[in-house]
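Data block below; observations after.
Only one protein chain is missing from this complex, and each of the others stays in its spot.
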Amino acid sequence: MTNPNNATISTVHTADFTSGHALQIPTLRILQDDGTIYPGATAPDLDQETALKMYHSMSFIRVLDERMLAAQRQGRISFYMQCLGEEAATVGSAAALDDKDMIMAQYREQGALRYRGFSLEQFMNQLFSNEKDLGKGRQMPVHYGSKDIYYMTISSPLGTQIPQAAGYAYAQKLRGLSNVTICYFGEGAASEGDFHAGLNMAAVHKAPVLFFCRNNGYAISTPANEQFKGDGIACRGVGYGMKAIRMDGADILAVYQATKMARDHAIATNEPVLLESIAYRLGAHSSSDDPSGYRSKEEEEQWRKNDPISRYRLWLIAKGWLDDAADKAQIEALRGEILDALKVAEKVAKPGIEHLISDVYAEPIPELERQLAELKQHIRKYPDAYPITSGRM
Amino acid sequence: MTNPNNATISTVHTADFTSGHALQIPTLRILQDDGTIYPGATAPDLDQETALKMYHSMSFIRVLDERMLAAQRQGRISFYMQCLGEEAATVGSAAALDDKDMIMAQYREQGALRYRGFSLEQFMNQLFSNEKDLGKGRQMPVHYGSKDIYYMTISSPLGTQIPQAAGYAYAQKLRGLSNVTICYFGEGAASEGDFHAGLNMAAVHKAPVLFFCRNNGYAISTPANEQFKGDGIACRGVGYGMKAIRMDGADILAVYQATKMARDHAIATNEPVLLESIAYRLGAHSSSDDPSGYRSKEEEEQWRKNDPISRYRLWLIAKGWLDDAADKAQIEALRGEILDALKVAEKVAKPGIEHLISDVYAEPIPELERQLAELKQHIRKYPDAYPITSGRM
Amino acid sequence: MAKMNMLQAINNALDLAMAKDSTVVCFGEDVGHFGGVFRATSKLQEKYGKDRCFNTPLTEQGIAGFANGMAAQGMKPVAEIQFADYIFPAFDQIVNETAKFRYRSGNEFNVGGLVFRTPYGGGIAGGHYHSQSPEAYFAHTPGLKVIVPRDPYQAKGLLLASIASEDPVIFFEPKKLYRASTGEVPEEYYEIPLGVAEVMQEGKDVTVLAWGAQIEICQKAIEMAAAKGISCELIDLRSILPWDVDTVVKSVLKTGRLVINHEAPLTGGFAGEIAATIQQRCFLHLESPIARVCGLDTPYPLALEREYVADHLKTFEAIVASVQF
Partner (left out) sequence: MAKMNMLQAINNALDLAMAKDSTVVCFGEDVGHFGGVFRATSKLQEKYGKDRCFNTPLTEQGIAGFANGMAAQGMKPVAEIQFADYIFPAFDQIVNETAKFRYRSGNEFNVGGLVFRTPYGGGIAGGHYHSQSPEAYFAHTPGLKVIVPRDPYQAKGLLLASIASEDPVIFFEPKKLYRASTGEVPEEYYEIPLGVAEVMQEGKDVTVLAWGAQIEICQKAIEMAAAKGISCELIDLRSILPWDVDTVVKSVLKTGRLVINHEAPLTGGFAGEIAATIQQRCFLHLESPIARVCGLDTPYPLALEREYVADHLKTFEAIVASVQF
């Protein structure tokens, strides 16, 4: 008999369910809290330069998050999102990639962005929506993006990047590029229909994508156990015939190792891989959120000990690659640099009025030209009401 | 450490993928092609009346499909869809339910509909979109539905009924009813985002739904191996923490048994269950389709031998519950009844003009009243152009 | 009567509806214990239990499908879509399913009692993914009712009427007014009928028509116009679908002029429908072209939000131009 159903053809004669937890996926851990390697584990093969770049990306982001959350509290920017507790997940995975692998992120992946080389000024210009922002001041803070460093501009609707990553990677394959696409998303976003569509299409069409789920326990206030009943997200791989792996997302060596292996597999076979990072969103969801309404301080405190940076730092120090005092001084200096950059960026002008209509289409359509002309006339009549643009028209 | 990620917390120190085929689900088979029970299998506990009702539902549908496809070819109805080869899947599962369990079907489940008691006249009135059609002649042929027998009216957009079934069953639970909802869909429809949303929500909110996937190998021309890469559909259950079971969909005893067990589980725990029927869509997708463009006659012939009706018939005869000759005579008589009913239904008038605007809202809104009045005036001016309604206004 | 802001009025309406009718159930992303990201469902889980007020997984199509199913069973789901910008994954469930449920089944089944609540509109520095006003997308969909309240009193009465309605309703809440708009609201149950516009202020020179958060902007504009001696009649449409043609026609027959204001982009926005209908019904009485003051035909911007919006100055200019035509 042919097997058009594309399903196993073994037979049983007694009715029995396959349990909803028939598949349990262990968590890869390499680096212990004290900076040593787990007995039986081996550290990935990292050179000093890469290892330090990883460290500096993490610590940069830690300080930036701290500063910019404060800036938001002071009313200097309208909104901010930290990645506290998840720095290793995004930096460790970005480090395992080629520079031309496309990154499609959700919004909490500033670690990967920094690793790719997004500059302090670029961060600031986006956060202040000024005219130097690559995104022309059009999106809320943290919606970064840069073509030059293969980092797709963030889009707020959740999950939409997942099937897009499948298509992007498929195009990379068709063009014969030796590159993959990595697609980050939260365990909350993994509930969207787009997740299902994207993973299935990537598997069917053999698109070299790394689907990287940041399972951080919460989607705003919703805990993971009200988000799904399965064993995390990794177990969904079998539903798509896709290899999967789960790592401790606070363990940068585990994340690096797993991502490297997944990338090798994707390059060799064009098959996608599903990765799940287990970590904890230590901060609030965003500057608009207050987690005290939905989880306990005790839980947070417990997880705060699981810091991804400190254990990696200890590992680097033990290897003799990092000097404790010099690093502390460097971080102190960074605080100053960030403050300086902030002060510069907040004074840069907003984008000009022409950017109200540019980029809607490759060239403005006539109706937009008409609307802009009408608007300019109006602004000239009431310059005080539109101070951002009237002065420069 | 708390486990907010809702994932297994066992640890490994060596990176290893979980295979995309780590979970293989066998197929339950009870009844052999020759009408005997597989060695080691036990037939479910069926009384003669139920067993015969199941048989007669299947054979009714077989004859109806044959006749109505012919009627479509003669141009008497505009469209038709057979369920050839899948009669056991829908009849066997419907028979395992309570009469007040809600059925949400895709469109190829006339077996379940017949089992519930939809009359020959009701089938015909729908197929001819006449004024006796419960659906008021608004949907294409085969979009049946009846509140009285708890059979939700079919909707063409695929997959939409899947999260609806979760919501319906949740409401049943809230009302304290001891009823489940069964939701049928094809392995093609299981690629829709609504599948993911519906299964996940049913699991999270503990809604007593039986998700019944008819994996029949094709979605129009698309074979299952271009639809997904996993092991069928049942293996997706683990992704939702949901029990799953796979049966031979041409084996009515296996389908009955599995569905009964699933229903018992859903009633006892309010947990949904995923069922996968493995069968073959022996006919064309619909009367608009010609499968010779995408699959071989040999494949079809091979599966034609796997007939769900003939083996069940042999089992019934062996049990002494069915008389061969009497049954053949009854089927012959049925052919005549169907033709008679067809001739009656095709002469019944179409719904009146007021049903052009009724049921859009509970009561027509003023704009619809205005549009209808204007239309009536127009029809009165050109009665010949609107023969269906002008005569009765 | 009590002083409430719009969120409190909405919360109070939900509370009353749940108390009155055990088939009313509230759910959506973060709607349960936390009470929703805007806190519209605060305390409802505490009061009515986890079964009747709960978090859902993060899937708008799932929420809408689930709501359709519950409503088909006869319950009254009030589903929250966290931002109207995120209602689009549910578009198929709403446009192809919710809207056509009763019609396609010949009234065998229906989803009356279903309400989608969702915060819409700009003014909160939210950029194009936290500011959209998608009412026109739904207004082209027979079978739906589309409602937009302008203040706490309206919000409560219209929401209670929506839940009581035998038809499914999309209830757009102007989020920038959630806390900003306050007023006296009766503590008891009351409904404001759907499909009926309200003439908020009578006038003779020009009719100004808007809904939701744009009402207060129009109020500013007509004050400016009044200072110039122009008498405006202000109408709150309240119900976008069905919309109250007769009330608008009556007003325009009197004033001979119409200015329509909405937040959404001009092209394809609902002002087009209104203008098309009114020019037809009032043709011989129109003394100037019907004017539309709307968002630009771009995604909702961030840095240049002020320039983009249909503000009081643009509205005032349109009023003057209409009168001086």
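Read from first to last, the chains carry the letters A, B and C; within each, the first residue is number 1.
Basically, contacts are C-beta pairs under 8 Å (C-beta built on N, C-alpha and C of every residue); 3 or more make two chains touch, one makes a residue touch a chain.
Worth saying up front: this structure is predicted, and the values here are computed from it rather than measured.
Trainee: Could you list, sorted by label, every displayed chain in contact with the chain left out?
Mentor: Even though it is not drawn, that chain still touches A, B, C.
Trainee: Among the options B:Ser178, B:Ser221 or B:Ser296, which residue touches the chain absent from this view?
Mentor: Among B:Ser178, B:Ser221 or B:Ser296, only B:Ser221 touches the chain that is not shown.
Trainee: Which residue among A:Met201, A:Ala262, A:Ala279 or A:Leu334 touches the omitted chain?
Mentor: Only one of A:Met201, A:Ala262, A:Ala279 or A:Leu334 touches the chain omitted from view, namely A:Met201.
Trainee: Of C:Tyr129, C:Tyr153, C:Tyr178 or C:Phe316, which residue touches the hidden chain?
Mentor: Counting the whole complex, the residue in contact with the absent chain is C:Tyr129.
Trainee: For chain C, which positions touch the chain that isn't shown here?
Mentor: 61, 85, 88-89, 91-92, 95-96, 99-100, 103-104, 128-129, 136-137, 139-143, 241, 264-265, 267-277, 279-281, 283, 286, 288-292, 297-299, 325
Trainee: Considering the whole complex rather than only what is displayed, give the residues of chain A touching the chain that is not shown.
Mentor: Against the left-out chain, chain A lists 102, 133-136, 138-139, 143, 145-147, 152-153, 155, 157, 160, 162-172, 174-175, 181, 193-194, 196-198, 200-201, 204-205, 358-363, 365-368.
Trainee: Identify the residues of chain B touching the omitted chain, counting contacts across the whole complex.
Mentor: That gives, for chain B, the contact residues 78-79, 129-130, 136-140, 143, 155-159, 188-189, 191-194, 219-222, 226-228, 288-289, 293-294, 350-351, 353, 355-357, 360, 365, 367-368, 371-372, 375, 378-379, 381-382, 385-386, 388-389.
Throughout what follows, only the chains that are shown with their structure count from here on.
Trainee: Would you kindly tell me how far, in whole Å, the mean C-alpha position of chain C lies from that of chain B?
Mentor: 39
Trainee: On a C-alpha centroid basis, what's the spacing between chain A and chain C, in Å?
Mentor: 35
Trainee: Give the residues of chain C that touch two or more other chains, as numbers and ranges in rising order.
Mentor: Each of 54, 57, 59, 61-62, 89 in chain C touches at least two other chains.
Trainee: So which bits of chain A are touching at least two other chains?
Mentor: Residues 191-194, 226-228 of chain A each touch two or more of the other chains.
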